[in-house]
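Left out: one protein chain. Kept in place: all the others.
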């Protein structure tokens, strides 16, 4: 296992200006905020980074700026998110050239493929770059497509992928993946995206985790990680419970789309905490405002965050 | 309604060489085959065109070659398929510059949006090009996302979209869309992709249809259209029944992925009919072979196609 | 094929009193209304009959009353709806003893079975009674479970089932079922429950249909059937379009459950037309009232029904 990619590696959100451009100044601030918060790595151009809304030019600039700002303090993973291998490879090569330390890629989407085609897909991507490739398992965005345990361990054993970013929410599947990975000699770094169940995921053997809410509060996630290394599971659980209470800011948003709700609540909280200037979202998403913004703020106050 | 985009407009399949490149020579042959077969238009870079597997450079070349080969004989619609508006617009502008007569775009995918965000998405795309934009409703590839009747008619009335390519398989929804479009003054050209139910869709008022199997046999689809214009519904039904019997070639394929099965069977049949040289698919899909190829050929023989 | 079970066979709705009991007096009126409206048969204890909400005692009484009131004028099919074969058989035997002419049964639900288990299920039910058994394909109520074409034709050829009540909405599947049934010598009476697509379903060869909205307006459905026998497809389509416009009463209901909406709108319209006294529903469903009732009535007025 590549130990550079363990611990807490949040999916970095992308700040925008009112006109819909990426706010690179605020991006720098977020990067510092996360590294200062104890994060072990950064994952840019993920779903929480609104990657699907970004042009190639914007994606490139984000990788470039993040690599520059991180300046070797922590490794930088970059999403190479597109429908199929040929297109993913174009993104992956550019990210590698711009200094990313690793690539994160999903199985094909829009396309309708089977597991053998998934395997060929990841093999082609891995062969096209010389940095590690992580498989990104995110059924909720891919019409339910799930990467199987057997496929992942096979690709790990063959040195095709270096790890998995598991956003499937399938905890039993993750437990079985951890066990099979162990049996195979632990080739894969298994990162859980199950950010309200980090206690349980660490208890069963996750090598790290990728918490979207970590953009708002990195420090407690790091504390969870540290407590888990000491085997202090009661403390891990208590921190997770506290984060879960704060995370109710997301569930408080009503009547908005999935991306507007989750990422929108993170950004709104980050503005309140003074991390970024504005909660603008990628076009065509409007930022949270009115009752929804108030609901986020109310919970933050109730929880003593502001 | 823009009457250029009515009648039979097949989604042109993309032929490949053994090395995975687009076979432009065979593409020319397919275009002639379709126009000679009486098609009223061509739709390139759709799902059946394996658009999701093509790089931008390949997509551009396909539009260029198709426009050149069609040479004004029929209008050419080009898919501008990508996750969100900013990215779709880049494709759409290039397609317009390369001579496409219209654009076909889906709602956002990978992204998780709501209907208001869908509306803004289509408005932005339409504003970025000066050729007509068709909304492509294809839930099976988009994790179930469906464009609502009310949204489509609203966008039609506002002159944002010129029509709909409905691949939802939701025939009741399509009937209700036809009725609402009629009530609104028929702003939209409503094209059905429900290729085994063309008789029923024409009977209830479709303005045209987009049959994948039309790549194999364009002529009978044209005959259906013509018979429908004469109100000879028994003949329309009889032709559809015959096509459906031929279409069993697709259902005969076992154990392969969705794209390998459907598009694979079309290509395999086209090889047998001498339309293209080989049934290669886009990477990472392997062509049909062995028992699956035999099954396709057996049905073609049984049905007297070869 | 058993020709007694062809043509228009509506799923008879169950009227209730304010206290939640079956209103047998109104049931008699509905039966007369349907038979006078030209229906070829009656199907009691189906989904539209709110069968899932009825005790065994109520189910028995409904069969008894319907058989008595129909008095041989038309055949009576009775739903035997329960989770698995042993339980279904108890219902089926009672219905046979009470005079039903045929049984309608779904595949198992709550249980999680495969196709071979489905086959054994239907074989056991058929073996337990001496009247014909219809397979009821209704995925929307069964978590998506669909009876396959091959299973149905096999059971038809083996004389296990006499026909199918297809409420799957899968029109391509139905077309393929019609073709396979024809090839097998037409053992099955194939009844479509796709009540807003009756024109298309008759055009492609349905042996009959089972329209819930037929409870409100049986006559036009009968006229569609008769016109279809004469091959006057334009007329069939025109009648279906008119019914679809009336059916907007169902789509006008907002914010209520599935059963409250569909069956609720039928009952509300039936009250307006003087067929039944009240639009009460089975416990725990409250009848349509206020804005929803007004919306139904408004469409009925607009369409000249009242």
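When the chains are written out, they are named A, B and C in that same order, and each has its own residue count from 1.
What we mean here is this: a residue touches a chain if its C-beta (ideal position, glycine included) is under 8 Å from a C-beta of that chain, and two chains touch if they have at least 3 such contacts.
This structure is a prediction, so every number in the text was calculated from the model and none was measured.
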(request) Indicate each shown chain that the hidden chain touches within the full complex. (result) A, C
(request) Just name the one of C:108, C:163 or C:214 that touches the chain not displayed here. (result) C:108
(request) Could you tell me which of A:4, A:146 or A:175 touches the chain that is not displayed? (result) A:175
(message) Just checking the interface: what residues of chain C touch the absent partner chain?
(response) 47, 50, 52-55, 81, 83-87, 90, 108-114, 117, 120-121, 124, 140-144, 256-260, 282-285
(message) Under the stated touch rule, tell me which residues of chain A contact the chain that is not displayed.
(response) 169, 171-172, 175-176, 179, 194, 196-197, 199-201, 203-204, 231, 233-234, 237, 240-241, 244-245, 251
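Following the convention adopted for this analysis, only the chains that are shown with their structure count from here on.
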(request) Please flag the chain sitting at the greatest distance from chain C, going by CA centroids. (result) A
(request) Report the chain closest to the protein's overall CA mean, measuring from each chain's own CA mean. (result) B
(request) Calculate how many whole Å lie between the centre of chain A and the centre of chain C, each centre taken as the average of the chain's C-alpha atoms. (result) 49
(message) Quick check: how many Å separate the C-alpha centres of chain A and chain B?
(response) 35
(request) Would you pick out the residues of chain B that each touch at least 2 other chains? (result) none
